[in-house]
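Contents: one structure, followed by commentary.
Left out: one protein chain. Kept in place: all the others.
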Amino acid sequence: MLTVNVILGVSLIAFLVVLCFFLGYMERKVAAFMQVRLGPNRVGPKGSLQIVADTIKLLFKEGLTPDSSDRFLFNIAPFIVVVTSMLVVAPIAFAKDFQLYDIHIGVLYVSSISSMGVIGILVAGWSSNNKYSLMGAMRSGAQIVSYELSVGLSLISIVVLTGSLNLNEIVLSQQNGWWLFKGHIPVMIAFVIFIIASTAELNRAPFDLAEAEQELTAGFHTEYSGMKFAMFLLSEYINLFVVSAIAATIFLGGWMPFHLGTWEAFNHVMDYIPSVLWFFGKTFFIIFIIMWFRWTFPRLRIDQLLNLEWKYLLPISMINLILVTVMAIMNWHF
Amino acid sequence: MFITNYISTVYKTIRSLLKGMKLTGYYFLHPREIETEEYPDNRATLTMADRFRGEVIMPHNEANEHRCTGCQACEIACPNGTIKIITKQEIQLDGKKKKRIDTFVYRLDLCTFCNLCIVACPSDAIIMGQNFEHSVYDKKQLKKVLNKPDSKLMEGVE
Partner (left out) sequence: MSLLGEDILTEEGEFIINMGPQHPSTHGVLHLKLWLNGEEIKRVQPHLGYIHRSIEKMSESLSYRNFIFATSRMDYLSAHMNNEACALTVEKGLGIEIPERAQVIRILMSELTRLASHQLWWGSTGLDLGAVTPFFYAFREREAIMGIMEETCGARLTQNYNVPGGVMADIHPNFQKHTKEVMQQIKSKLDEYDDLLSGNVIFEARTKGVGVLSKEDAISYGVTGPTARGSGVSCDVRKWAPYSGYEKVQFNEILEEGGDSYARYMVRMREMKESISIIEQLIDNIPDGDFQAKTKNVIKLPKGEFFQRVETARGELGVYIVSDGAASPYRVKYRSPNFSNLFALPIMAKGGKIGDLVAIMSTLDLVIPDIDR
C-alpha cells in the first residue's frame, strides 16, 4: 500500500513538472501570436524545448542567500509555496474513476489549502530583508486574502445547487448538462466572478502588482535566484493549472462529456471521446482565457484592486448567491 | 440613482474590456499578420535599401584602380577623426612628382555613419556600402585600409 502511494505521489510530481514545461511554452507562444511575432522557434522542433533550456539555465545559477536575511525562513519559503500548490491537485478527477484522493469535503479542502499559499509569500517577502520585497509581499498578501472571499462564494453557488461538497458527486450531477448551461444567468455570473477572482489569486496580470517589473523590480521574489526562483515559477504555473481544473470541474463538468439533457443518441456519440480529453480540453480552454487577460490589459493600482474586490465583486457575488439559492429552491434550473 | 450608476459602471467596464480582448484575439487567430524577418535564415534573399549606410568602401574597377586623389576633403569633413590619409610622392612617367595616396585608414570602431565624408568627396571615390555584419572578435580588425594593395589612381581623375 505504501509503495503504491509513494509511486503515485512521485509520478504526480513528475507529471506536474512536465505540465509546467508545457504551460510555459504555451504562455510564450500565445503571447507571441497576440503580439504579432513568432515565439521561441529555435530550441527543439518549433521551440518546444525552450523551457527545458531555461530550467537548465536556472539550475546552473548561483543560489544566493543574502547575508542579512533570516536564513531559515528565507530557505523554507519556496518550499511552503510549492507544497501547498501541489497538495491541491489531490482531489481533482482527471478522468472517469481516476481520482487520487476522494475526500468527501473536496471543495472545502481545495479552498482552504490554497489559502495557505499566502503564508509562503509573506515569509519570502519578510525574510529577504529588502524594502522592495516587503512592500511587494504586503501588497500580495492583502490582495490574496481579499479575493479568496469572492472565490469561495462562487464555489458555494454550485455547492448549493448540487447539495454536496464532494467533487466526484458534483461531476456526476452534470450528467445531463454542464452547470454553466443548466444554471443559466446566476451560474454564468458566478463563473465570470470566479475567473476574475482567481486571476487575482494567482498574482497574474492585470493584478500582478506584487511582481510588477516596472515598479518594484520583481516584488517578493527579488532576492531569490537559481532553483528557489524556479520553485516560485513552478508554483505559479501549478496554481494556474489547479484553478483552471477546479473551474472546469465545477462549472464545466470535469471529465463529463457534453450532454444535452436526455437526448440519448447525442449523448452516446459524445461518450466515445475519452473523458481524459474532455477534462484537459476544458482546462486548457480556461487557461487560454486567463492568458488572454494577461496580454491585453494594463495593470491595476493596489487601491483600485482592493476597491474592485470589496465594492464590486463581493456585493455582486453575495447577491448572486441569494439568486442561486432561490433558483435551487424553486427548481428554476434545467 | 446609485444603483443605476453602479450598473452602468459595470456594463461599461465589461464592454471596454471585451473590445480590447477582441483585438488581441483577432491577432491570435491570424498568424499571417506576423511580419517578423527570421534573420539568420533569410540572408540569402536579404536586400537592404540602396542608400543604406553600412560602412565606407572605396570601389575599385577591374583594373584595380580607384578614384581617390588624396585631397583629404573627407578627412577634414569627418567630425571625429575616423579617416586618416597617408600620402606619398610618386614619380610619374613624364618625370613630374605628383601626390598620390599611400594608405587610406578608416576606423570602423569610431565611425558614426553620418555620411559627411561621402558628400565632401569631389571625385566620388568613396561610397557607403551595404554590409552591416561587422562584429569581430579582435578589435584591431576594425581598423581598415580601404585602398587595395598595388592599386593606382584611375586615369583622368582630377
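Note that the chains take the letters A and B in the order they are written out, and that residue 1 is the start of every chain.
Quick note on the criterion: contacts are C-beta pairs under 8 Å (C-beta built on N, C-alpha and C of every residue); 3 or more make two chains touch, one makes a residue touch a chain.
Remember, it's a predicted structure, so these values are computed and weren't measured experimentally.
Undergrad: For the chain not shown, which residue from B:Glu35, B:Glu62, B:Asp94 or B:Asp138 touches it across the whole complex?
TA: Considering all chains, including the one not shown, the answer is B:Glu35.
Undergrad: Touching the hidden chain in the complete assembly: which of B:Ile7, B:Leu23 or B:Leu110 does that?
TA: Hidden-chain contact among the options goes to B:Leu23.
Undergrad: By the contact definition given up top, give the residues of chain B that touch the hidden chain.
TA: 12-13, 16-17, 19-20, 22-24, 35, 48-49, 51-53, 77-79, 112-116, 119, 128
Undergrad: Identify the residues of chain A touching the omitted chain, counting contacts across the whole complex.
TA: Those residues of chain A that touch the unshown chain are 31, 34-37, 131-132, 135, 205-206, 208-209, 212-217, 295-304.
We adopt the following convention: only the chains that are shown with their structure count from here on.
Undergrad: Which stretch or stretches of chain B touch chain A in the complex?
TA: 10, 17, 20-21, 23-25, 27-28, 31, 33-36, 38
Undergrad: Going by the contact rule at the top, pick out the chain A residues touching chain B in the complex.
TA: So the residues of chain A in touch with chain B come to 30, 33-38, 41, 292-293, 295-297, 312, 316.
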